[in-house]
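A single protein chain has been removed from this complex, and every other one stays in its place.
Coming up: chain A.
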């Protein structure tokens, strides 16, 4: 007969408010095999843990069940306590009567009955449990950074400076991300390029960083400490090892009128191009959709003029496998495109604003390019339609953001600040111009932020109108902006020369697909989810994967850089050890009954299953069976669920345990 101790936690009032914990403890004491039961205010506290340790010794317990919060919260805590008391830690389990019970129920009677049931079946699981020993696995001290914006760059430099190898993968031909596009940055108005480009160069020159640009993640296998990542290097059509970056190819390319994405389509580039002059690496890429050679087979000018012979029209995508121990996801954001309603999306467009049809309605990022010294206008604020200097500019905040009826309910966080910055940049460049801002609220928490906003309003003469714009249309060469001033209670109509909209920050295209490859979770807006909103803000729930920057949610540069360094610190913590201790929750094959159909091998996401030949003493093949490598097994149990003959069992979650749990109810 088992001698199990049951410890019921109040969790302050979190559990005891809806569950009669004393009754649960009393009823637990009557379950056959339970030798001791009690309840306590905070089981996770020091006295609570001592209670468990003391009970193990006094009542000679051979198993323990703590009915409290989720095992994700405190399983480690209690297993450590059990271990200190001389019990095998894997014979200490948790029954979740908080998230699974008290938090989601109101009726005390029913919640108490359910809590008792949870205790009852978890006791059965402990009874059928086995003593297990932890598994140690080596750690590959090399990190993968996905995304080469400021978040990825910061994380890469921090990890590389600590002496570890870093692999950075960037989808675009150059690193730099959105920050490289900005003109000045709030709240200090220092030039974005001036603080960004040196960091980009540092990445390229760092001996510990391997940089893959124009590359994407194809596949991710493995687990914390031992990931195998397949990187697809897209065909650049230019051999990076030969190219000197002289740029002759670009000057000679006859296709010169291709809208440049880096300038938000307002500048032009050639078919063979670098996105911007400060690009890292300074190696051009051929845009095959627009290249005459690729489309009609005639041209090849770039190849002819290239001195080192770097242009290669035959280049193919290549796949490289990198072994890494940790992954930092820093894929950033994109801006809400409001011109039309995206197909099959819950997000409504802003057709009433005429964006996309009226050329002088632009988004914030386009304004950044207009204001930037490296932009299409050389830093002069000129409107796209006729190149005139706008004298009246209307800025609209919260376009797409905080608009539940349009499909996005969150605040994009950076728009209040960058719109204030835009009004200042405008005022500095067009002294006789007037800026108007339509806003819902001015949200300026952050060091020096409110002061910055006040400066825009009080010193730089921006007119802030609290209210939203309902409609915009073209009248002559002006844009009529109709809106309301809700503080005064009047309708406003402004004839603007240029309208700048602060459109919502959204997750990158394909963020969900990347998450599926990585096995990390994401919210309904495709922003990646952290493991705990407060206590684990940079970790993913999947061990060994960390988040940095706006891929997790809208963030400004200071927050992004902080989070990137935090993610780097987490990676360095992981790399501080040579061996990683892992839970021994791994699959085992019963070779007697395995028929070698290898369904488990086909479904294993970790690649932990291999074939094993069983031979008799004469060396004749008896049969082929599946074999699980415990170092690689992630303990997900997919093989157990797939095995048709039930010949695979997951330690800690055996069929026997689960059936006993079901039967106890």
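Criterion: contacts are C-beta pairs under 8 Å (C-beta built on N, C-alpha and C of every residue); 3 or more make two chains touch, one makes a residue touch a chain; residues count from 1.
Criterion: contacts and distances are computed from a predicted model.
Colleague: UniProt names the one chain left off this complex as which of "ABC transporter", "General L-amino acid transport system substrate-binding protein", "Fe-S oxidoreductase" or "LacI family transcriptional regulator"?
Modeller: "Fe-S oxidoreductase"
Colleague: Which candidate, A:189, A:246 or A:624, sits in contact with the chain we can't see?
Modeller: Looking across A:189, A:246 or A:624, the contact with the absent chain belongs to A:624.
Colleague: Which residue, A:238, A:599, A:632 or A:650, contacts the hidden chain when the whole complex is considered?
Modeller: A:599
Colleague: Of the residues A:251, A:516 or A:579, I need the one that contacts the missing chain.
Modeller: Looking across A:251, A:516 or A:579, the contact with the absent chain belongs to A:516.
Colleague: If the missing chain were put back, which residues of chain A would it touch?
Modeller: 513, 516, 592-593, 595-599, 602-603, 623-624, 642, 644-647, 655-656, 659-660
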